[in-house]
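Of the protein chains in this complex, one is absent; all others appear in place.
And now, subunit A:
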Amino acid sequence: MADEVILLDFWPSPFGLRARISLAEKGVEYEYKDEDLSNKSPLLLKSNPIHKKIPVLIHNGKSICESLVIVQYINEVWKDKPLMPEDPYERAQARFWADFVDKKLYDCGTRIWRSKGEAQDAAKKEFIDCLKLLEGELGDKPFYGGKNLGYVDVVLVPFACWFYTYETDGNFSIENECPKIIAWVKRCMEKESVSKALPDPHKVYELVGFLKKKHGVE
């Protein structure tokens, strides 16, 4: 019996992109549904009644919510091209850093484009500090997963399409501060699962400009 896989998502969401990249890595066919977040579909509200947020993966009628939970689920159900290392200690490190990205990066990145002055400077510093820690963790490996994309790569790389927004609004260069991260992004973009999924950073920037006007952030 063929699997029915649906992904409820929003095109620039770094959280949704995690699911899209994982599914692509595993070669899973799925139906992509883009949500209008100002007018959420009944399916989204029914599938994620607690948070009412994307992404939601619906596999044979069962909903899985929260991007890290979704990526782990995808990895456990479709066992080809495992995203997690074999060794338990390395797995723990991968989980730790994925959790770190989840806790820190979105929050300070968002504060970069939503704030000005001192608050923005503080957000930029925090953001760079996070990326520097992540550079340290990458070391000399081509990917966090080693020779291929792994859990941390999938969790982190979606933010790359937001870098242009952060840099332009924050007036700084991520490449100057964290060249290894940019080099790693370029390697990730050589993978089809990433290059086909990530939206054009300029389109993300346009959307943020629109959102800022809508919410009166200048």
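One rule holds for everything that comes next: contacts are C-beta pairs under 8 Å (C-beta built on N, C-alpha and C of every residue); 3 or more make two chains touch, one makes a residue touch a chain; residues count from 1.
The rule is short, and it goes like this: contacts and distances are computed from a predicted model.
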item	value
Undepicted complex member, UniProt protein name, chosen from "Glutathione S-transferase", "MADS-box domain-containing protein", "Neutral amino acid transporter 9" or "Palmitoyltransferase"	"Glutathione S-transferase"
Candidate in contact with the missing chain, chosen from A:Ile6, A:Ala19, A:Leu44 or A:Cys65	A:Cys65
Which of A:Pro42, A:Pro88 or A:Gly139 contacts the chain that the document leaves out	A:Pro88
Candidate in contact with the missing chain, chosen from A:Trp11, A:Tyr73 or A:Tyr164	A:Tyr73
Selected residue (touches chain absent from view) among A:Glu4, A:Asp99, A:Glu192 or A:Glu206	A:Asp99
Missing-chain contacts mapped onto subunit A	50, 59, 62, 64-66, 68-70, 72-73, 76-77, 88-89, 91-92, 95-96, 99-100, 133
